[in-house]
Structures are given as structure tokens and as C-alpha cells.
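Removed from the display is one protein chain of the complex; every other protein chain stays in position.
Moving on to chain A:
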């Protein structure tokens, strides 16, 4: 069934079983989009956390003893030695040493990028929800017509 935009197909022409198929399809798409949206939000929260972490690496913390994680469960006491630069994973196996300000800018750019994607996604979700409610209306109308018609024929 070709239904890129349900309003272009005249929903009133479809019968009830086809309408329920369209509805199931819309629900699947809606679930998928909502999941993607949640994932985007999670990624955005992670990058925001990175910005805060960069803020921790500041000159006031020099010479303070910290517990340095060497593995998941092993920590060794140590001191921060480089307080102006941090290393950022920019993807595809590249790690770049950036100054703190540059790192903050980098993460902020990522956060903004995800924000715009999330907004796009939200619009799409809204449109699908509108389609869905329109579809449900049409289905209810059809149901009423059907029950009215069967009541007439039975009389």
C-alpha cells in the first residue's frame, strides 16, 4: 500500500480492514520515531555532562590528589597534571587534544546539532499524530455508517 501521506489517499474510500492496516503502520512509525527521539535526548544529555566534566579540570584543582581510574574497578591516587588541555574523542578512532575552551565549544556544537535534529523529529512526530487522529476519526465515522446501514437492512 502506497501511503506516504495518508491524506492524499482518500481515506473515506478505504474499508475498515484497510484503515486498521494503515493505523497499525502509523503506530509502528510513531513508536520508531519516539524511540529515536529518546535516543537523541540521551546523547544530548551525555554531551551536556561532558561540558560539565571539562569544567572540573580547572587550575584550582592542580595538585589535589584524585583517584585515577585505570580500569572499571581499579583506582590509583594521582594528581591532575595537564589542566589546560583535555582529550576529546571526535569519532572514527581519532582523539584530539584540545584546550578546555575548545573542548567546551566542541561539545556545545554537538549539543546544538542534536537539538536541531530533535526539533525536526518532534515536528514529524506531531504530524504523524495528527494523521493518526484523523484516521481514527474516519474509522469511527465508517463504523457508525456501517452499524447504521446494517441496522437499516436488518429492519
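Points worth noting:
The working rule: a residue touches a chain if its C-beta (ideal position, glycine included) is under 8 Å from a C-beta of that chain, and two chains touch if they have at least 3 such contacts; residues count from 1.
Quick note on the criterion: contacts and distances are computed from a predicted model.
One chain of the assembly is not displayed; among "Trafficking protein particle complex subunit", "NADH-ubiquinone oxidoreductase chain 6", "Sodium/hydrogen exchanger" or "Prefoldin subunit 3", its UniProt protein name is "Prefoldin subunit 3". Looking at A:14, A:40 or A:86, the residue that reaches the missing chain in the full complex is A:86. Checked against the hidden chain, the listed residues A:68, A:101 or A:149 yield one contact partner: A:68. The chain not displayed touches chain A at residues 46-47, 49-50, 53-54, 56-57, 65-82, 85-90, 95, 103.
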